[in-house]
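Every protein chain but one is kept in place in this view of the complex.
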Amino acid sequence: MSTRRTLQSAPDLLADLDAEAMDQGKLQTEEMLINMGPQHPSTHGVLRLVLRTDGEMVLETTPHIGYLHRCAEKIGESVAPYQYVPYTDRLDYLSAMNNNHAWSLTIEKLCGIQVPERASTIRIIMAELNRIASHLVSLGTYGLDMGAFTPFLYTFREREYILDLFEAVCGARLTYSYITPGGVTDDLTEDFVDRCRAFLDYFVPKPAEYNQLLSYNHIFIERTAGVGVISPRDAIAWGLTGTCLRATGVKWDLRKCLAYDIYDRFEFEVPVGLPEGGVMPVPPGMPPVVVPAGVVVGDSWTRYALRIVEMYWSAHIVRQALDRLPAGEYRAKVPRTLKLPEAEIYFEAENPRGQLGFYVVGNGTSIPSRVKVRGPCFNNLSIVSHVCRDCLLADIPAIVGSIDIVLGEVDR
Amino acid sequence: MVEEPTRNGLLYNRFDDGVMVTSVDWLLNWARESSIWPVTFGIACCAIEMMATGASRFDIDRFGAGAFRPTPRQADLMIVAGTVTYKMASRIRRLYNQMPDPKYVMAMGACTIGGGPYARHGYHVVKGVEMVVPVDVYVPGCPPRPEALLEGLMRLQDRIRMQTIARRGPAPEKTDI
Partner (left out) sequence: MSVEEIGSVLSERFGDAIIEFVAAGLHPHAVVAAGRWHEVATFLRDDPRMGFNMLRSVSGVDRQAQNELEAVYDLIAMAPPEGSREGFWAARHALAVKVRTERANPHIPSVADVWPTADWHEREAYDLLGIVFDGHPDPVEDEAGRHPRRILCPDDWQGHALRKDYVFPEAYGGIPGRSEIDASKPVK
């Protein structure tokens, strides 16, 4: 005898399907646990999101990380500060110059090393160019998440010119190890300043193209405006930094508020999230960015647009740095075996994705006894479980993409 | 630990040595090498160079390999781009198993070849992806330049060109396929 129950043979099944309940929307649907990742085109790396969904609505998101845990802190306790520079490259591999910069400043402050002004200026040029390159990747891949393939090709085209400049000074395209404790590893090439100026002249009209393609695209605005709104209080409580924090309206940038290196000698403005109709401040001579209707302060569109405006301001800083590049040494005289004092330091620098912090404990030898890497994306990602609730499934890539994570920094 | 890939498809290992299969070989191999579809599987820094290879300056699409498939079930090639950790290793194996034959694996970057810079002090790093999946091509570099990745792709194309549907070894057992 077959035990398969069909609708005709089991009248009690029919009783469950109460037609009236279906009309009134009271029918119980099953909740589903969907696994997104660790291999997924939209998770920007090996991130696993477990979503509890009710149809299209995501009720709860649980991020699981650690798929790229490369033991950066254990390595910090095993090698000397110079040897650690290549490992800092690989933390947030899209902004390797900025990571090197943060590490070098930490060690210099700990050991009391004075860096010559030419070296500092070169560092700022490299850091800001890398900020532009990093934001270009962020914008391109965000467009890719939203289904737009062309902006990705455009932004990578610009990025290749920046990588050419980097390759000219240090030979590498992605992991530079160029900024080291004491200065930089080698001086700029003779034609660097001219090439850099030519690149900036070429680059400045480009974000307007991205605005035409993507930023003011009706579908893009529908998908990102009002999605993933974070309040300033939540942002500070959850430790958000960088663009994610500024998008909520909190005007906080370490380059201005706790100025490090020689950033206090440069003129630049820091954009924050504005309500609709607001005009984001841009350097003179560059087209303005106006906030369209539907956008709320702290949403995904604001985080995306702030990166475009930050690219303008980084280009402005690089121009100033090229103008005031002094002659001199590109490196301070630092002993080959650098002995760290018996002291500790916690130092943070403003990376494209937030504040990268290093906590270093020295014990009198050349190898630190503890290196803690405070990755900005670690904190930025932790808010996903708080924000990605009661939203649509299609909003998840929009929110996670706008927070702009790089798993190398999350997992270290 | 890792078993060799099987070649028990419809065409392989069916024909005796005496049968002339060169034109069919040439056609099949040309079709396969000109449309190697990779699975989007970037793990770490090498993934960015893989993306740059797919972008406009280096353009992997002119080799036919530009159609990156998000699902391994439709892909031919898994470019393991980035450090393999113990937590990730089982997922890589699962993705490899989900790929249909004929499938190829390219180990991109120093981390996948032997652990890379993390080989000595990385407790959570697998010292080479060959401990997890069988590898066809190794591309050294940290990260390898896009030109190096394209060279690796061309080496893989050479390997594919060497394939033949004629039987090379003893006759296989009858399978249900």
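Labels for the chains are A and B, by order of writing; each one numbers its residues from 1.
FYI, a contact is a pair of C-beta atoms (placed from the backbone, for glycine too) under 8 Å apart; a residue touches a chain by one contact, two chains touch by 3 or more.
Everything quoted here is computed from the prediction, not taken from an experiment.
Colleague: Which one touches the absent chain: A:I221, A:I236 or A:L393?
Modeller: Only one listed residue reaches the unshown chain, and that is A:I236.
Colleague: Tell me, which residues in chain B touch the chain that this view leaves out?
Modeller: 1, 86-87, 89-90, 114-115, 119-120, 123-124, 126-128, 131-132
Colleague: Contact with the hidden chain only, please: which chain A residues?
Modeller: Those residues of chain A that touch the unshown chain are 65-66, 69, 71, 73-74, 77-78, 109-110, 236-239, 250-253, 256-258, 269-270, 343-346, 348, 355, 357, 359, 361, 370, 372, 374, 378-379, 382, 386, 411-412.
Throughout what follows, only the chains that are shown with their structure count from here on.
Colleague: So the centre of each chain is just the mean of its C-alpha atoms; given that, what is the distance between chain A and chain B in Å?
Modeller: About 31 Å, centre to centre.
Colleague: Spell out the part of chain A that touches chain B in their complex, as residue ranges.
Modeller: Residues in contact with chain B: 38-41, 45-46, 66-71, 74-75, 78-79, 86-87, 90, 93-94, 137, 141, 152-153, 156-157, 159-160, 163, 173-175, 407-408.
Colleague: In the complex, go through chain B and note every residue touching chain A.
Modeller: Touching chain A from chain B are residues 39-45, 47-49, 51-52, 55-57, 70, 72, 82-83, 85, 87-88, 91, 95, 117-118, 120-125, 142-143, 145.
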